[in-house]
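A protein chain is absent from this complex, but the other protein chains hold their places.
Labels A, B and C are assigned to the chains in the order they are written; within every chain, residues are numbered from 1.
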Amino acid sequence: MKTRRERPPFYGLMAEFDNPTDVVTAARAVHEAGYRRIDAFSPYPIEELSEAVGMHTTKMSLIVLIGGLIGLIGGYGMQYYLSVINYPLNVGGKPLNSWPAFIPITFETTVLCAALAGIFGMLALNGLPEPYHPVFNTPNFALASRDRFFLLIESRDDNFDRTQTAEFLRSLGPREVTDVEY
Amino acid sequence: MPQIFHRSTNTLAKLSIFGGLFILAFAAWALAEINRSSWNTGAYVERQQPVQFSHKHHVGDDGIDCRYCHTSVETSASAGMPPTKTCMNCHSQIWSDSPYLEPVRTSWRENRPIEWTRVHDLPDYAYFNHSIHVNKGVGCSTCHGRVDQMPIVYQYASLQMEWCLECHRDPARYLRPREQVFNMEWRPENKSAAELQEGRELFAKYHVRHKAILQSCSTCHR
Amino acid sequence: MSTIDHPHDDVGIHVTPYPVIEPGHTFGSVTDKISALTLQRRTPLWWFIAFGISFALTNVLMFSIGYLVLTGIGVWGNNIPVGWAFDIINFVWWIGIGHAGTLISAILLLLRQNWRTSINRFAEAMTLFAVACAGIFPLFHTGRPWLAIYWLFPYPNTMNIWPNFRSPLMWDVFAVSTYATVSALFWFVGLIPDFATLRDRAQSRPFKIVYGMLSLGWRGSAKHWARYEALYLLLAGLATPLVLSVHTIVSFDFAVGVLPGWHATIFPPYFVAGAIYAGFAMVLTLTIPLRKLFHLEDFITMRHLRNSAKVMLATGLIVAYGYMMEAFTAWYSGSEYEGFMMKNRIWGGPYWWAYMLLILCNVLIPQILWAKRMRHNTLVLFAVSLVVGVGMWLERFVIIVTSLHRDFLPSAWAMYRPTIIDFTTFFGTIGLFLTLLLLFIRFLPVISIFEMRTILPQAEVKEEEA
Partner (left out) sequence: MHIKDTLPALYKIRRPLKAEDVRARLAAKQGKEYWRSLEELAASEEFEEFLHREFPRQAGEWDDEPSRRTFLKVMGASLALAGLAGCSYQPPETIVPYVRQPEELVPGKPLFFATAMPHTKGATGLLVRSNEGRPTHAEGNDLHPGSLGAADVFSIASILTLYDPDRSETVQYRGEIRPYTSFLADVRTTLDALKAKQGAGLRILTETVTSPSVAALLKQITTALPQARWHSYEPAGAHAATQGAALAFGQPVHTIYRFDRADRVLSLDADFLAAGPGELRYARDFIDRRRVIEGKSEMNRLYVVETTPTNTGAKADHRFAVRPSELEQFTRALAVAVGAQNTPALVGSAPHPDAIAAIAKDLQGARGKSIVIPGDYAPPTVHALAHAMNAALGNTGQTVVYTDPLAFYPNNQPVDQIADLRALVGDIDAGAVEMLLIVGGNPAYNAPVDLAFRDKLKKLFDQKKLTAHLGLHFDETSEWCQWHVPEAHFLEAWGDARAYDGTVSIIQPLIAPLYRGRSALEFLSALTDTPEKSGYDIVRDFWRTQPQMSGDFERAWRRAVHDGLIAGTALPEKTVALSASASSQAASAPAAAVGSGQFEIVFRPDPSVYDGRYANNGWLQELPKPLTKLCWDNAAHISPATARKLFNVDNQEDIATYKGIEYMAPVVTLSYRGQTIKAPVFILPGQPDDVVTVHLGYGRTRVGRVGAGTAQQPVGFDAYQLRFADAPWTATGAQVAATADSYQLVGTQLHFNMEGRDIVRSETLEEYRRGRDDAQSEHVVGSDARTGDEGVGRAGPGVGKEVHKEPGVNETLYYNYDYVGYKWGMAIDTTACVGCNACVIACQSENNIPVVGKEQVARRREMHWLRIDAYFKGLAENPEGVYFMPVPCMHCENAPCEPVCPVNATVHDAEGTNNMVYNRCVGTRYCSNNCPYKVRRFNFLRYQDFETESLKLMRNPEVSVRSRGVMEKCTYCIQRIQAAKIESEKEAGRQVRDGEIQTACQSACPTNAIVFGNLNDRNSMVARWQHEPRAYGVLTELNTRPRTQYLSELRNPNPEIRGA
């Protein structure tokens, strides 16, 4: 998180909307207006919204793939090493490297590692857990998990100007626009 | 809407995840170490005996051969513990009135055995046979350490299965000529290429069985 | 995203009279109604009664296990040749039940069956608790659980000995533990936004803090949602083959053996189908009373019940096919042992009654679900789901006990009789299951709130001219 760097007086401007359509239109407008340090908040996932705030790819698939590969190689490798190299035992006349019998466990380790990679990847990319966040200072923000939709422009945005930006936001027809304190 | 948490909790929250992982890893490592520590294996722990018998003195200084007391080491599974009579062979003449030896004399007089504390105690399901090891060129000191330097005998090796396997999987590293088996000074392990070469020759010469047999379960467990 | 009365996003073919959610709900009403279930101050009386009973049963389980561990497997009825009995029967039964949850939350998600949203959270919880109950048996059916509990894992030990990765039991260890882990995480990930909702609704500070921690500071950011949705879909994609693999591997416990009645290639598909069968039966067994008690008829509509019924009907037929194929291959193989096994199982042997009951419960009775009237009668559905639950337990009894008790050498044949402890252990796990379930419905949202929001009409972003 941003420390030491002497921070602007307040975090940003938050516009509050009460239906998904408005917030998406607003977000698109803000983005077209050249704002980049923006974010929107909604009670449920809205594909259009994330695109509107300029998010087009998530790296999740890649992360999960890598995790899966690690599990795959690790799983089979472990079984091979332990039953062929480390302590070879004649088990019921089966070959030391009974590869067909090693498949189930390999599969399980693959899935396990993939899933773990995915979940921790998601948390990492989202910067979670993050119990404290400035946006929570927004007065009505509790409704972001109910039926309100919020659009945020951070004060650190290059084009940010307290008054003009606020004006611009109001022009998008929100219920209200509020300052988000640090 | 007021904040529920303070800023600092962000760092804490993130740390706690890694911390958790770290603690788990540490616990695993610690367990493994404890398992192998002498606290668990009993290695390097000197055991008090009813008679303060010093191997250092008898073997190191007097140079008495192991087999003088441990008579059956070449013929039987058990190396054999000397009967009181063995002690009395000498100590009826020398040190015949030393207070240290009173328990021995009592034993002899009252026909009551001396109760020694067991130092090397294998699990009952592991069947170790001294004679075969000695006959195949495994030296006393390989497993028992420099007994000739121990005033009070302690367990030299961990006696854990992985320790047994270390040799059973590659005996050549530890074999020595039969005539050197009871030689305490002999090198504990064949390290240099030449030594290993000798080990391999002895391996063949003494018809030591191959790895597959030596690490078969039935070799040690009945 | 989809809306109501769209004919083709339903497993049924014809236009459906029932919506996924009763009309008239708003984001707010959905949110408030569901979160109220957990946040409301006073707990209903029936909850205390139910909890009391199931908790008592849980203690019976604890006693039984304690006694078992102190005395030995001999307190059960197992013997030679019947080395496995109630222990593994219960294990397979519970694992099977677990499957429905993952199926609903993962597979139906991939199939874009949005009617699942109101029952998936609940079904996933059921999965977790069922797996927890199942997990008890592989451990405590061993003669020396105090060693099995760690010897079954490949860790560098002082004996330098490793597990045998060729053993189906070893596969079980990995499959079940993976399954438990992934389901748990899947479930938790699904809960994060709802925790946030509760955090923002909770009145008392302790609740705020607890839910706040659990929500990991979720704030509904659009970027987060994007990654979240991506992950959720990926997890569903992983969970789907996983859930299939788990019961496949469970069936390997038998299919890999040489025993007539076990050594059958049909087992994996037939076990998976059976698992889903039993799972949906359990879902119905639990949801039908639940929606009544919590007045959730709006969210868990007849459509859900009816669809579950249809799934049961389908899987039930697959299972019936499995029974047929078992008998057929036994005859077709020409192996005298297989042939005898089947004869002994169906009418020759002392356990014929088990097989007959099994056919009655799993094949005959469920056929009444063909009738629409029956599918729409919650009482009938409830009854049938119970019957199927019993039937699926009997299926495992038949497979395990009747195959074992008379195998190759007649000299070794014997009978099996369960003991009291066998029963207390079994019913004890049911107690444990219900206990966990009751705690869940009291303290966590039984329905995924944020997903409910998505299926509301107003959730759609109305696009003006492109």
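Convention: a residue touches a chain if its C-beta (ideal position, glycine included) is under 8 Å from a C-beta of that chain, and two chains touch if they have at least 3 such contacts.
Note that this is a predicted model, so its numbers are computed, not measured.
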Exercise for the section: Report, in label order, the displayed chains that the undisplayed chain touches. Expected result: A, B, C
Problem - Absent-chain contact - pick from C:M302, C:V398 or C:I421 - result: C:I421
Practice task
Would you mind spotting which of C:I53, C:A132 or C:L169 touches the chain that isn't drawn?
Solution key: C:L169
Completion exercise
Considering the complete complex, of C:F27, C:W84, C:Y355 or C:F450, the missing chain is touched by C:W84
Problem - Among C:G28, C:P241 or C:G257, residue touching the chain not depicted - result: C:G257
Exercise for the section: For the chain that got dropped from the picture, name the residues of chain B it touches. Expected result: 72, 75-78, 80-86, 107-108, 111-118, 121, 123-125, 127, 129, 131-132, 135-136, 206-207, 209-210, 212-213, 216-219, 221-222
Handout entry: Residues in chain A touching the chain absent from view
Key = 89-95, 98, 101
Handout entry: Contact footprint on chain C, counting only the chain that is left out
Key = 71-75, 77-84, 141-145, 147-148, 151-152, 159, 161-164, 166-170, 173, 253, 256-259, 336-337, 340, 350, 404, 407-417, 419-421
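Basically, only the chains that are shown with their structure count from here on.
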Fill in the blank from the handout: Greatest centre-to-centre gap (Cα means) from chain A is with chain B
Exercise for the section: Please list the single chain whose C-alpha centre lies closest to the global protein C-alpha centre. Expected result: C
Practice task
For chain A and chain C, let me know how many angstrom lie between their CA-based centres, rounded off.
Solution key: 30
Fill in the blank from the handout: Between the Cα centroids of chain B and chain C the separation in whole angstrom comes to 53
Handout entry: Whole-Å gap between the CA centroids of chain A and chain B
Key = 57
Problem - Set of chain B residues in contact with two or more other chains - result: 1, 4-5, 10, 13, 165
Problem - Set of chain A residues in contact with two or more other chains - result: 87, 123, 129-132, 136, 141-142
Problem - Residue ranges of chain A in contact with chain C within the complex - result: 19-21, 24, 27, 39-50, 52-53, 55, 58, 60-61, 64, 78-79, 82-83, 86-87, 91-92, 94, 98, 101-102, 104-105, 107-109, 111-112, 114-116, 118-119, 121-123, 125-126, 128-133, 135-136, 141-147
Fill in the blank from the handout: The residues of chain B that touch chain A in their complex are 1-11, 13-14, 17, 165, 212, 215
Handout entry: Interface residues, chain B side, partner chain C - complex
Key = 1, 4-5, 10, 13, 28, 32, 35-36, 158, 160-162, 165
